[in-house]
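Following this message is one structure expressed as structure tokens.
The complex appears here without one of its protein chains, the remainder shown in place.
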Amino acid sequence: MLLIPCPYCGEREETEFHHGGEAHIERPQDPDALSDAEWANYIFMRTNPKGLFHERWVHAAGCRRWFNMARNTATNAIIGTYKIGEKPPKGAR
Amino acid sequence: MVKPFLRQSPLAHLHLEARRPLGDGLPEAGIHVAERPHRSQIAVRGQATDPAFLQGIEKALGISLPTEACTASGKPGDLQVLWMGPDEWLVVGGPDNAALIISKLTTALVDLQVALVDVSESRTVIELSGKQARVVLDKGCSIDLHPRSFGPGQVVNTLLGRGHVLLHQTDHEPASGSSAYDIYVHRSYAEYLWSWIEDAAREYGLAMRS
Partner (left out) sequence: MSQINRLAHGGRIDRSKPLHFTFNGQAMRGYAGDTLASALIANGVRLVGRSFKYHRPRGIMAAGAEEANALVQLESGRRTLANQQATRIELYEGLSATSINCWPGPNFDLMAVNSWFHRLMPAGFYYKTFMWPAAAWKYYEHFIRRAAGLGVSPKLPDPDQYDQMNVHCDVLVVGGGAAGLAAALAAGRTGARVILADEQAELGGQLLGEQAEINGKPASHWLAAGESELAGLADVTVLKRTTVFGYYDHNFAGMLETRTAKLPNGGATTRQRLWHVRAKRVVIAAGALERPLIFSDNDRPGVMLAGAVRTYLNRYGVRAGSNAVVFTNNDDAYRTAIALKDAGVKGVCVIDTRLAPHGELPTQALQAGIAVIDNSTITGVTGKRRVQSVEVMTLNADASGVIGPARTFPCDLVATSGGWNPVIHLHSHAGGKATFDEARGLFIAADTLQASACIGAANGEFQLNDCLKDGFRAGRDAAAKAGFKKASRRKLPTAAVVDEAPARIIWALPTTKPIGQRGKHFLDLQHDVTVADVQLAAREGYRSVEHTKRYTTLGMATDQGKTGNIPGMAVLAQALGVANPGDVGTTTFRPPYTPVTLGAFAGRNVGPLADPVRMTPMHHWHELAGCKWEDVGQWKRPWYYPKDGESMADAVNRECLAARNAVALLDASTLGKIDIQGPDAAEFLNRIYTNAWSGLAIGRCRYGLMLKEDGMVFDDGVTTRLGENHFLMTTTTGNAAAVLGWLEEWLQTEWPELKVYCNSVTEAWATLTLCGPNARHLLAEFTDDMDLSADAFPFMSMQEGTVGDIPARVFRISFTGESSFEVNVPASYGLALWTQLFNAGEKYGLTPYGTEAMHVLRAEKGYIIVGQETDGTVIPQDLGMQWILSKKKDFLGRRSFARPDSARGDRKQLVGLLTGDPDMVLEEGAQIVAENRNNPPIPMIGHVTSSYYSANLGRSIALALVSSGRDRVGDTVYIPMPGKVISAEVTTPVFIDPQGERLHG
């Protein structure tokens, strides 16, 4: 079970959080400008790397804030967490 | 018509104050419990980076807004502000005071982009104290409540048992090892949480506090 450093509350058990899938997927500004394939790509397609992964979490049972985490999916090492709108920490770009 | 005395907290029907202590043969109860119902609670949303917001709160309440995560300002039993999130606080006062607090806040925060919501009815408070209070919480709460990591004035949104609570430590006596906590619980979960505490505390002895 992960020990997750919430950028607002500090380290808390994973049970307090919900996973929100891959991070840094922006909603298209003009959905109508996208082809069906591009729109499907935005909705459905996600990467699933072994190693460095940027993902979203929400501190559901804590401060209710969404944030991003850079995690190594092979080791579960957390390289860092960062607030929405911030850049990933050094070593996780 | 409905008389004020018919107002009922979520644990009122259990008549906790009239209950006998649990824990046969124990010389003294390690845990004391009471419901502290009907506290005024106002959810305040705003920008902690806005000096006008901070000043407005202090002006309206006479206490400062806690901007450090997981802390509280004010005095237990009196007006307090509990940190809930980076843009969210809970102002807590005695019973039947919410309208007055909101009007003071509204006046002081006029023209600011804030939200004030009266949530006094959403939660009741279970006060848990005693030498074993921390150990009982450890049974269902993953927060490190050891005095080195947690103490009076700290407050966390977390899980206790299988329910969500707002846990506020109000006191700690190093000499006796006794601690006191206010557990804010949503009213629909209150009876579950009470049953959970009763079950978890049984081995240490549980007495009701009026």
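So that you can tell them apart, the chains are marked A and B in the order they are listed, and the count of residues begins at 1 in each.
The rule is short, and it goes like this: contacts are C-beta pairs under 8 Å (C-beta built on N, C-alpha and C of every residue); 3 or more make two chains touch, one makes a residue touch a chain.
Note that the structure is predicted; figures quoted are calculated from it, not measured.
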{"item": "Contact with the hidden chain (one of B:97, B:120 or B:154)", "value": "B:120"}
{"item": "Contacting the left-out chain in the complete assembly, out of B:17, B:68 or B:144", "value": "B:144"}
{"item": "Which residue of B:23, B:76 or B:151 touches the chain not shown here", "value": "B:23"}
{"item": "For chain B, the residues touching the chain missing from this view", "value": "1-3, 6-10, 13, 23-24, 37-38, 43, 45, 87, 113-115, 117-123, 135, 138-144, 146, 148-149, 161-163, 186-193, 195-196, 199-200, 202-203"}
{"item": "Where the unshown chain meets chain A, residue by residue", "value": "1-3, 13, 18, 20, 26-27, 31-32, 34, 36, 39-40, 42-44, 56, 58, 60, 64-66, 75-78, 84-85"}
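We adopt the following convention: only the chains that are shown with their structure count from here on.
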{"item": "Whole-Å gap between the CA centroids of chain A and chain B", "value": "32"}
{"item": "Partner chain A, residues of chain B touching it in the complex", "value": "69-70, 84-86, 88, 142-143, 156-159, 164"}
{"item": "Chain B partner contacts - residues on chain A that touch it in the complex", "value": "8-10, 12-13, 15-16, 61-65"}
